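Omission of a single protein chain aside, the complex is shown with its protein chains in their original locations.
Going in written order, the chains are labelled A and B, and every chain counts its residues from 1.
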Amino acid sequence: MRPAVAGAVVAALLLALPYVAAPYQAILVAYGLVMGIAAIGFNLLLGYAGLLSFGHAAFFGVGAYAVAMMHKYWGTTSMEAALAGGLLASAAVAAVFGVVCVRYTRIFFSILALALSQVLWSLAFKFFWITGGTDGLRVPTPVLLGGLLGPPEDKIGYLSHRYYYYILAIFVAATALMWLIVHSPFGKALQATRDNETRAEFVGIRVRRYRWLAFLISGAFTGLAGALWAPLNGLVTPDILYWPFSGEIVFLAVLGGFRTFWGPIVGAIVFNYLKTYAIGYTVYWQFLLGAVLIVLVLALPDGIVGTLKKAWRPR
Amino acid sequence: MTLLEATGLTKRFGELVAVRDVDFVVGEGEVLALIGSNGAGKTSLVNLVSGLLSPDAGRIAFDGADVTRTSVHERIDLGIARSFQLVNLFDALTVLDNVALPIFAREKRTRRLLALADRDLDVREEAMQVLTHFGLETKGYATAGGLSHGERKLLDVAVAYALAPRLLLLDEPTSGVSTREKAPIMDRITAVVRSQRISAVIIEHDMDVVFRYADRIVVMHEGTVLADGPPAEIREHPQVNAVLLGKAVHARG
Partner (left out) sequence: MDTLIINVLNALLYASILFLIAGGLSLIYGVMRIVNLAHGGLYAIGAYVAAWSVGLLAAQAPTGVLFLVLPVGAVAAGLAGTLIEPTLLRPLYRRAEEYQLLITFGLFLVLEDVTRFLWGAQPLSATTLWAALGSLEFLGAIYPVYNLLVIAVGITAAALVWAFVYRTRFGVVLRATSQDRKMAAALGVDVKRVYLQAFTIGCFMAGLGGAVIVPSQAAVLGMGVDALVLSFVVVVIGGLGSLEGALVGALIVAFVREAGINWFPEIELAVLYLIAAAVLLVRPAGLFGRA
C-alpha cells in the first residue's frame, strides 16, 4: 500500500502546486515534468533495450523546432496542432535514424546516434534564414484546447497555471502509456533483446525490428517533450540539438536510476532544480554538474531511485 | 515418418571443414543422440539445422519442405527450436517470463504494446504448465539469474520447449552439471519430449546418458558421420570404439 500512498501525496502536491507556491516554482516543476517525458522516452532505449543513445537531442530539438516553425511559417496557434506536428516530425526523424542506428549496439550505436543528431544541429545552425540560427525562433504562448479555458491572461500566469496543468495532464498520460508499454509483451520482448540478443532471436523475436520500434517510440516521446518545452521556454535555439544536450538527457536517466521505471522522472526533476540553482549560484555550473555525474558513476551507479530501492529492501 | 532430412551438408570456416558432406535424418518422435569428440562438428551441425549458420553445400528438408536458406524465424514458425550449450537465458527476467516470452512470440502477441503481459492469462497458464513439466513451478517468480546451474540448464530447455516445436535441438543439456544431477535432468527432458511426441536431437558427452536415453545414436568424427544406429549397434561398432568409445566402455565394464 505504501507506494500508492506516496503516489497520492505526490499527485496532490502536483495538483495543488500553482495555488500554494510562487509562479516561478510551478514553472520550474513544469520544466521538470517536460524533461521527465523526454527521460522516460530516452530510457525505453537505455533501460529496457540496453541501447545508450547519445543523440536524443535530435528528437527533442525536432519536436521543439516543429512547434516554432509551424508558428512562424503557418501561423499555427493551436497547441494541439503544434503537438501533433512535433510528434509527427520527431517520429519521422526517429524512424529514419532508427533504421540506421539499430543495426548496431553498444558504443557504435551511441556514436552513430550522436553523429546523426549532429547533422540536424549543423543544419539548424547554418540555415539561419530558416531556423533563425543561433538567435533561434520565438514561440509565443499558444491557444490551449481551442480557447476552451477562457480569455488569455498574462504570460507568467498562463505558464504557471493553465500551461502547467496542460503539461501535467500530458505528463500523466505519457507516463501511463510508457508504463503500459514496458509492461506489455512488447516491453518484455525488448528486455529480452537487451539481456540476450541471440536467445531472443531463437525464441522468435525479431530483434532489429523490435529495437527499431523502440527507437521510434523513444524518439516520439522525446519529441513530444520538445514540443511542450518550446512554448514554456518561449525561444528555441540550436543548443537543444547539440550533443551536450543529448548528454543532459542521458544524465537525467542516470541520476534518477535507469534500471527503474520512475528513476528517469525523478532524475529529470532533480536535475532541473540542480541546474537552475547551479546556474543561479555560480557561472561554473557545468563544473558542478560534471562533478555530480562523476560521483554518481563512481559511487552511486544505481541513481537516486535505484539506491533508495536497495536501501529499503537490502537484498 | 521422416521429420528432418539433411543431405550432403557441408560447412567450412576458412581452411577448416567443420561439417563435411553429412547426411542426417531425424524421424518423427525420435530421441536421437549426437556424439563425438570435441571439434567433431556436432554443434556446427545443430547450428546449420537451426539456422544460426548457413551451409556452403547441401540441403535441409523439414517435413518435406526445403528450409536450407530460410531464416531462423521461419524455422521457428515451422517448429524447429533449440537450446544452447552455454546457458542462454534472460537473466534479469523472472523464470516465468523466460518461458512466457517464447509463448508470446509464438502466438504473435509480442506485437502488443498496449496490453499488460502479466494479465494475459492464457499465456501465464501455459507458461506455468511448461514450468511444471520441468519441475520449476515453484521458481516462477525468481529471476533466471538466481537459479542453480542445474535449474538453469532445465530452464534453458524449457524456453525452447515453450515454442511448442516439432523438433528440439538440445546442445549438451547436461554440460557442467554434476554426474549425480544428470539423470534427473535427462529424465525430465526425455519424459516431456516423449509424452508430446517431439523429435529431439541431443548432443551429449556422457556415454552412460547416451546409451540409456537415446533411441538412436549418430557418431560424428572430424566433420563426418562415422556411425549411425541404435545404441546396441553403436556399442559394438569397432571404429567408434577405436575412435572415442573404447575408454568409456571399458571403464564401465
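In this section, a contact is a pair of C-beta atoms (placed from the backbone, for glycine too) under 8 Å apart; a residue touches a chain by one contact, two chains touch by 3 or more.
Being a predicted model, the structure only gives us computed values, none of them experimental.
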Among the chains presented, those that the missing one touches: A
Residue touching the undisplayed chain, where the options are A:Ser90, A:Gln118 or A:Thr175: A:Gln118
Contact residue for the chain not shown (choose from A:Leu52, A:Ile167, A:Leu228 or A:Ile269): A:Leu52
Residue touching the undisplayed chain, where the options are A:Ile37, A:Leu289 or A:Val305: A:Leu289
Sole contact to the chain not displayed, among A:Val5, A:Val20, A:Leu148 or A:Leu298: A:Leu298
Chain A, residues in touch with the chain not shown (by the definition above): 46, 52, 54, 100, 103-104, 106-108, 110-112, 114-116, 118-119, 122-123, 125-127, 243-244, 247, 250-251, 254, 283-287, 289-294, 296-298, 301
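In this text, only the chains that are shown with their structure count from here on.
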Between chain A and chain B, centroid-to-centroid distance (C-alpha), Å: 44
Chain A contact footprint on chain B (complex, rising order): 50, 52, 72-73, 76-77, 81-82, 84, 88-93, 97, 100-102, 104-106, 109-118, 120, 123, 159-160, 162-163
For the chain A and chain B complex, residues of the former touching the latter: 177, 180-181, 183-189, 191-192, 194-196, 198-206, 210, 217
